[in-house]
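Working notes, structure below.
With one protein chain withheld, the remaining protein chains of the complex are depicted in position.
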């Protein structure tokens, strides 16, 4: 049986954009998404050029989001774009997402979903009213072994959770933060474009999402410290928090963009009454399951014994590594199914995760600002 | 500047085919290939259905390769398919490849390129006459760190090579070979469809290619032993060879499909007068460079200090894992450039590698058949 | 040239004691220590039995520490025990150490050195007055790669330190803490015998020592949270702290004894302006040196290019793993040299490290007790 492909648009992510490649390849993985247009550049000529590279109808290479909404809405239902991905700098997410949602488009939005928790909450209301599919590009939740971890915890493999530890270490800001002339070239270091937080908002939020995603538990309070490294820099480039979970378990979340030499070292470990699970993003196709009275076991993707949700997130036989773009592909796959009404968005972080993330960022900043007070989240 | 995309066709790799997904996603990675048609199934209905899933013109969903050649050749030059991928079972490769090459199509062919060395040599002649691009899907050569290894060796980082070691261990044949009723369901165990070798032809050939690809040296003689495990099974499911390289260096190549529990454990280690390099497919984004008088160094993709050829094979920043399909994507990227005349096919195994591989398979079988004699290759 | 061996005594560490084996084997590694007596049990008969097992003069198998001091002091200088190791439960450390130091014995003391910071400070005064050698059994500082890390940081390999991260995760308390009947069998859970902290005092203190030992920087403030898991349990079994170093750098220290399934997972990572260093106790013979503009390098013991202090801590050629007892052996080796006046105790944590450790424990407890306030240390 043949079902029509989802007509998809991309905002941001043009010509040399890495995130654009990631989204375009990810969307192509399931044979069920078709790129039909987008806003590939603020510059109309570049936008058209890129549409030509992609073999797209130039009429659907829009110069602005507003033009896209007008243009697509005018098309017959069977031709109209139904899903739009927002891959622009942070400060544009909120306005764009609202407009798209209010106009009835399904949306995949890069994180952070907005610049503030208030905005995120407002957007959540819009999404609820529109009844559309809204997914957040928390790519790491698309890895099969992250889903395996979530499923095992949900199934009780660890018993009651009693300790969590998440870290996300990168070093890429290091050469920039020590050279003030370079600051302006990095939008994440500009509060107007990147928002009120750099490190926590960009990567701490991933670790936070991973923690709530895998454990199914909420963080309810935190105590945090942040570092801007240079007093002239208004934004955190390093931040850590002590956490309390809703069930009373303690945890630590540590994030840094000045961990010199680190590439993309995101790790999470969760320990319960009956066992522990550890996962590392840089070696994503394994999951260590630790137990007290038996040897550790090592889960890998592609096996019949994996949880169905993990199996579903793997395209290849065991031992054929899938990577970051494949993880993003699983986000797209889930969104397509949700749009088609085949499945709920259960495995994909949505607007609720967006709200949680923005509250987390706000709580970290507030705790740090007050010199270290417990802040509810 | 906008260049037209390469019009691409796929033979085999339909609906539920894993290798089909790999090729389609890989081809999409560079925004420069456009799937326009193919032969997706022997069954016409299925072929059309799949074309519909992909949003293709049903007129270009051909029932046979001959129909494809006739149909495409009839189209104007600006519409005609120019690149065709052969992703069928082994026994079809030779005939299909010859027809396509002789008809002027560029070809990407799954390995093994043919069933015999004689056929491979004949095909080489055709390719030379046609002057078209012919690439072999030795996917592992598309990994950035394999290319880094090749470049470092070519640049003399290891000095004169004095020892090589390649292994490729899988376990997937184990449950099959011990259950004769399952044999018929696996075309690789059927000499008519899979050819004269199972283990050596399917995976030993990858290890062999990797060895010649990375070292730039030819294996000139070998001494081999194979195992069919069950006397009723005509094909090897395990095989190993002692190697002599053209410069006199010794090596070992070990392959097995009955290494129970192994997933896709392909490894290569090369040692020279001045250092060693080690790579493992299951953790592909690292390359260990061993030295005598300095700490080992660990190369990873995405860095400015990587060799240009390795850098070019990586789409993402450091620490964002790329996997098997990304490696295949680099094969496609190279083929597209070669078709466009922008670059030679230097980094991509071609028909010459195909001939070498078939000679290797023949030599292993010959050495084993004679009870262990050195056989030239 | 032959030098007389150091006459050594052991207090605690009898018959079935693991820590006793560790100390006896460690002391034997350099051919320069000779066990001549000790207090191997509170029970006189057991003490004598164990002396017989070891082939010791029964007259030097003392029933109490006081008897040992009297007995040994009465011996001629050339026969008298000069070095004593204290391997008893925590609550005995302080009294025993004071008596031994005041009587002129050199001492190796298990950690924590005392139960309180006040006691540690008092002991420091005694050590200063006595002028004897006093070493703390922070075994992990005896690993070659920990010393390599310290030396590299001291030599400026990382530039200014800007981020530290230490964790020490074990799971062994998990089955005990969930079964109140077992509590009494574990002296570390008894405040009278183990002191005011379980997790932080037993293992957090190791992570803290490692952090100050390797960086050469002091932690000046901290913000902490601890967990007793069961309200009836008066002692922490999990604790974490946000740290500020004397140079302003931030850090995290996380310790847990309820990280189910973890064995002895002590890790430290230090990042500076120019690079990072990472070490893990469970795989102790490697040290990762991360850099921004060059591949990571991997240090291992036994090489000419290792720092002299690291080289000195390795007895075997590269690739021959040395372990926990070998690390302790390096503590003994350093103590012997200090006693002989050949070298200072530079590489060995002494009473000053003991004072620092007790202040750290007190600060964590104070910060946690006040609901999370920054506490100076």
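By written order: A, B and C. Residues from 1 in each chain.
By our rule, contacts are C-beta pairs under 8 Å (C-beta built on N, C-alpha and C of every residue); 3 or more make two chains touch, one makes a residue touch a chain.
From a predicted model like this one, the values you see are computed outputs, not experimental measurements.
For the omitted chain, the shown partners it touches in the full complex are A, B, C.
Among the residues B:154, B:254, B:298 or B:343, only B:254 touches the chain that is left out of the figure. Screening B:37, B:204, B:276 or B:334 against the full complex identifies B:276 as the residue touching the chain left out. Contact between chain C and the unshown chain involves residues 1-3, 5, 18, 21-22, 24-25, 28-29, 31-32, 34, 49, 52-55, 170, 172, 262-265, 281-285, 300, 302, 315-326, 329. Listed for chain B, the residues touching the missing chain in the whole complex are 158, 162-163, 165, 167, 169, 171, 174-175, 178, 223-225, 227, 229, 238, 240-242, 244, 249-250, 252, 254, 256, 258-262, 269, 271-276, 289-292, 296, 371-374. Residues of chain A that touch the chain left out of the display are 288-289, 293-300, 303-305.
Just so we're on the same page, only the chains that are shown with their structure count from here on.
Distances from each chain's CA mean to the overall CA mean are smallest for chain A.
Two copies of one chain, chain A and chain B, touch each other, and the residues they use overlap strongly: the shared fraction of interface numbers exceeds half.
Our note on geometry: chain B versus chain C, Cα centroid distance of 54 Å, whole angstroms. Centre-to-centre separation between chain A and chain C, using Cα means, comes to 42 Å.
Averaged Cα coordinates give chain A a centre that lies 34 Å from the centre of chain B. Residues of chain A in contact with at least two other chains: 262.
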